[in-house]
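Here's a structure for you.
Heads up, one of the protein chains got dropped from this complex, but the rest are sitting where they should.
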Amino acid sequence: VQTSWTLGQIAVLAGGQLQGDPGIVIRGIAPLQTARPGDLTWVTSAHFAKLLAHSEASAALIGPDLSAGDLPVVVCPHPDRSLARVLSAMEPPVPHPPPGVDPRAIVPEDVTLGEDVAIGPLAVIGSRVRIGARTRIHAGVFIGPEVEIGPDCVIWPQAVIRERCVLGARVVLHPHATIGADGFGYNFIDGHYERIPQIGRVRIEDDVEVGANSCIDRAKCGETVIGRGSKIDNLVQIGHNCKLGPHTCLAAQVGIAGSATLGSHALFGGKVGVRDNLVIGDRVQVAACTCLAEDVPDDSVRIGVPGIDKMQFLRELGALRRLPETTRLVRILLKRVEQLEAADHKTTR
Amino acid sequence: VQTSWTLGQIAVLAGGQLQGDPGIVIRGIAPLQTARPGDLTWVTSAHFAKLLAHSEASAALIGPDLSAGDLPVVVCPHPDRSLARVLSAMEPPVPHPPPGVDPRAIVPEDVTLGEDVAIGPLAVIGSRVRIGARTRIHAGVFIGPEVEIGPDCVIWPQAVIRERCVLGARVVLHPHATIGADGFGYNFIDGHYERIPQIGRVRIEDDVEVGANSCIDRAKCGETVIGRGSKIDNLVQIGHNCKLGPHTCLAAQVGIAGSATLGSHALFGGKVGVRDNLVIGDRVQVAACTCLAEDVPDDSVRIGVPGIDKMQFLRELGALRRLPETTRLVRILLKRVEQLEAADHKTTR
Partner (left out) sequence: VQTSWTLGQIAVLAGGQLQGDPGIVIRGIAPLQTARPGDLTWVTSAHFAKLLAHSEASAALIGPDLSAGDLPVVVCPHPDRSLARVLSAMEPPVPHPPPGVDPRAIVPEDVTLGEDVAIGPLAVIGSRVRIGARTRIHAGVFIGPEVEIGPDCVIWPQAVIRERCVLGARVVLHPHATIGADGFGYNFIDGHYERIPQIGRVRIEDDVEVGANSCIDRAKCGETVIGRGSKIDNLVQIGHNCKLGPHTCLAAQVGIAGSATLGSHALFGGKVGVRDNLVIGDRVQVAACTCLAEDVPDDSVRIGVPGIDKMQFLRELGALRRLPETTRLVRILLKRVEQLEAADHKTTR
């Protein structure tokens, strides 16, 4: 494992232009506030570039229009992408179970395993499960019967995938993710709830990531679908029969109620809630803590409880901030109008 | 496993009246939007009934006052209940561990197991645990010492039940549910928090369902109680010493703080929050994303942050939507009143 790099090597990794001594030795990478001598850091805005003067970092990745004073820098057209490449080079090996089936895993005879599948200890695999090449199943994962998993997936420890669900290629499930638990559906009959069977499944398309302790419920019938390339953070709830378009991005603690549909490239902040059966368009952006209660057309930006157009929200918020003063003014106006009316009465009598 | 049904058989299952060819073959069931030839679908409102004309479904369950054009239908007095019966008939077998104790489970000698209890591999059962007849404990479940579980329960993989908790009959715990973790209680003394022991337990009554990754904390002393027939969705938090009445229904990501009491038949949308120590009456309905900060009497409907009466909320929301215009109007009125006052001053001088 490489543990130091010259700044010249960093510039090549980053795909940027070096300004400074290429021989400077870099041993790690750290955010601006905590960088120490030997560390590379990065800034992407003029605000933070000013703080570089006070940083102990030995060098920085910076955007093309930023200045870093005397600090050696690598100027990058896309510093965020350059940062990802440098992080990737510096990443210590991520521990996965080695290819093969750990003898302490529980794997029935009738499973189909692709080349170099890795299954860790105490994983429990159901009958007729199919797992694609190079997929790594960590310790303690539970996979129900007839689940299909594509190649190059990573299933982190203690994730659960219930029967018949389907995962595409390069899917990542983080610890304690729950895929395919029963949808939440009951009929209320004679004062009590009767369960509606949830006989469908979950289908997760290629390149999806599902965060730790997140839940995606199986469909009442048919499929709950997570579109390809979607990224789902921790503690997110996706109800039964939801359809997420490709490349949706949901931050932590989002909740999508049953049968809601999200278009492609939806971008939701943390804790957003979506009512059941809504239809949300493509490229919709929703601010954190918003609660959507109505359908949303393509290319909209929503915020608030209930969620409304952002511009309208900001106008209302400004007016709300002045509301105590406005209310006081209305009371004063009432008195002044009463005085005018009294005077008017006298004048015209 | 039966994989096709005639529409005549479906009508019998559904308990409805057939309008169309009883020999039509049904191979599956699907929501209106995704139904294909061979599928049965269902509609329960006039809005969706109109869309049946564009559906590829071969037949539909419909409510008594709906029209479906030429499509063969089964007219049902309660289409939701009929749907549940048809789903139940079409449900593939749900995989549970077979009756008996898997040799790879960890089950001490002193447990008491009812008839046909099923315990899956790698389940860990504590001392003096009692489990009722036909209850199925899936792989990887943890059950602490002296837990009591009634008959006909299903504990899905990797649920955790800590020591001394009690579950009634027909209780379902979904994956990663956590029952009986310590309540969140500390005394703040001299600048730091000191733990208050949480020596009580959780008692879950008959016919309760607890969703995936939901948490019900044990009581500081006495019991946290989930009343019979209650249904709790995923990622829900129930704090220590809460008492939920029978037949409460909590959607995903609800959070109930410590020592709150909910009456019977409470119906909460997703993400509702309830402050500690509140008393919520019977048959209270709370809209999604509401934050309750006060006691709520029986039969109330609450919405908002903080939650208020729904009618009042709608009045305020309407006024809030017009607030920017109202604020502008107040400023204009001020000027016009000033002009009137100036004119009045001239007139009366």
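Each chain carries a letter (A and B) given by its place in the written order, and its residues are counted from 1.
The rule we apply is simple: contacts are C-beta pairs under 8 Å (C-beta built on N, C-alpha and C of every residue); 3 or more make two chains touch, one makes a residue touch a chain.
Small disclaimer: the values here were computed from a predicted structure and weren't measured.
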_Options B:215, B:250, B:266 or B:301, residue touching the unrepresented chain_ = B:215
_For the chain not shown, which residue from B:49, B:111 or B:160 touches it across the whole complex?_
B:160
*Hidden-chain contact residue, picked from the options A:84, A:189 or A:311*: A:84
_Option touching the unshown chain, where A:122, A:137, A:171 or A:238 are the choices_ = A:122
_Counting contacts across the full complex, list the positions on chain A that touch the omitted chain._
28-31, 34, 78, 80-81, 83-84, 87-88, 90-92, 94-95, 104, 120-122, 138-140, 156-158, 174-176, 207, 209, 211-213, 229, 231, 233-235, 247, 249, 251-253, 265, 270-271, 288-289, 304-305, 317, 320-321, 323-324, 326-327, 330, 333-334, 337, 340-341, 344, 347-348
*May I ask you to list the residues on chain B that touch the chain which is not drawn?*
106, 122, 124, 126-127, 140, 142, 144-145, 158, 160, 162-164, 176, 178, 181-182, 184, 186-187, 189, 191-197, 199, 213-215, 217, 220-223, 235, 237, 239, 241, 253, 255, 257, 259, 271, 273, 275, 291, 293, 305-306, 312, 315-316, 318-320, 322-323, 326, 329-330, 333, 336-337, 340, 343-344, 347
